[in-house]
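Submitted below is the structure of interest, expressed as structure tokens.
Missing here is one protein chain; the remaining ones are kept as they sit in the complex.
Let's look at subunit A:
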């Protein structure tokens, strides 16, 4: 089928990226495609930011590590609080999910004390169409709607239903703004 067919042929999957020659330093990095995609995401986050979330690559110029913040949604125990997170991207991102950790201590049923998060889309439910923004929005909604069926923090899961007032106190106790460099 002539035209379009050839088009596909010439650039069939598995082809060596033409810009290996052009893109000087990036050329031999394994995370070439990941960097490219992360650059695009950075552009989009800067040109059309979503309210309550922000994300930037870490200062050392490594595109595979990002810092992000989310604001606690109103009408939740986290209202008015800001949480810092770290993103580590694998070199085959977006085909594999980033590793996301809470850097700000948080009292939440699905987050443990070292900041690890139990969220399906960061594990087996990840798909290549997710991006930083959708992950941050999902995390934001997780703050308001924890998955109490599979908690990492059992006490928090119990208190969420039984004693919202105490839960709120625990949240405020736990929330300490620590600096980046731990």
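Following the convention adopted for this analysis, a residue touches a chain if its C-beta (ideal position, glycine included) is under 8 Å from a C-beta of that chain, and two chains touch if they have at least 3 such contacts; residues count from 1.
Just so we're on the same page, contacts and distances are computed from a predicted model.
**Q** Hey, which one's the missing chain according to UniProt: "RING-box protein 2", "Rab proteins geranylgeranyltransferase component A", "Ubiquitin fusion degradation protein" or "General transcription and DNA repair factor IIH"?
**A** So the chain that does not appear here would be "Ubiquitin fusion degradation protein", according to UniProt.
**Q** Which of A:37, A:67, A:116 or A:174 sits in contact with the chain that's absent?
**A** The one listed residue touching the chain not shown is A:37.
**Q** Touching the absent chain in the whole complex: find that residue among A:57, A:94 or A:146.
**A** Final answer for the missing-chain contact: A:94.
**Q** Which subunit A residues touch the hidden chain?
**A** Residue positions of subunit A that touch the missing chain: 1-30, 32-33, 36-37, 40-41, 44, 91-92, 94-96, 125, 127-129, 131.
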